[in-house]
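For this view, one protein chain was removed and the others were kept in their places.
What follows is subunit A.
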Amino acid sequence: MNLTLKIWRQKDSKTKGQMVDYKVTDISEHMSFLEMMDVLNEQLFAQGEEPVAFDHDCREGICGMCSMYINGEAHGPDRGITTCQLHMRMFNDGDTITIEPFRAAAFPVIKDLVVDRSAFDRIQQAGGYISVNTSGNTQDANSIPISKHAADEAMDAATCIGCGACVASCKNSSAMLFVGAKVSQYALLPQGQVEAADRVKNMVAQMDLEGFGNCTNTGACEVECPKGISLENIARMNRELLKASI
């Protein structure tokens, strides 16, 4: 297929960016979206132009690096996928595709489509862990009985890959789905109980400090999340915060 791409180009974090139009031809419908971008970049490279910078690593939907806001949606029009898992068969010959970086004050653009998501790392560092003594006397985790229900829910929450699609999709740029998942994966397990109150308070405080907005329950994050993290995790985080504050 032949496509017109409208892509956000921005030299660096300080320069003002703008949308630039490109044409790509002979794109196979079996290509992934990133492969289509590779084709464009080879073309630009051959013409002596600066290739479009975009994040990617695993290209199999597990690292969370590939971002991109495609035709007004994080990771494009498909569901339960990252951009590397988006196939070109979701588009038609002759389409114009708008490609922008994830937008949030807390995710500043570094270059073109690459944004700085280290705010998520700092939220994790504020409490997204359990303190375990690894001196050699560590208790075997399997010796602590955990109900199937709790284990499954904790595992579901833990599948969050920190991609930031929730923030990008939310009209408030709220990070509550991410933080809700990271709080929940421990809140549901006995190992997470000791630090539970500090964890939720510190992570929420860091989230606010980073300049993310507040959740108004539009549910956009849940729909766009590649891992199907549910809104229940936000409700659980709110419960945990209430419990920790009173």
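Just so it is clear, a residue touches a chain if its C-beta (ideal position, glycine included) is under 8 Å from a C-beta of that chain, and two chains touch if they have at least 3 such contacts; residues count from 1.
We adopt the following convention: contacts and distances are computed from a predicted model.
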* To do: From the list "Succinate dehydrogenase / fumarate reductase cytochrome b subunit", "Sarcosine oxidase subunit alpha", "Branched-chain amino acid ABC transporter ATP-binding protein" or "Transketolase", give the UniProt name belonging to the chain omitted from this structure.
  => "Succinate dehydrogenase / fumarate reductase cytochrome b subunit"
* Asked: Taking the entire complex into account, which one of A:F33, A:F54, A:Y69 or A:Y186 touches the absent chain?
  -> A:Y69
* Structure fact -> Residues on subunit A facing the left-out chain by the touch rule are 6, 8, 19, 69, 71-73, 77, 98, 100, 103-106, 109, 169, 171-174, 211-220, 223-224, 230-232, 234-239, 241-242
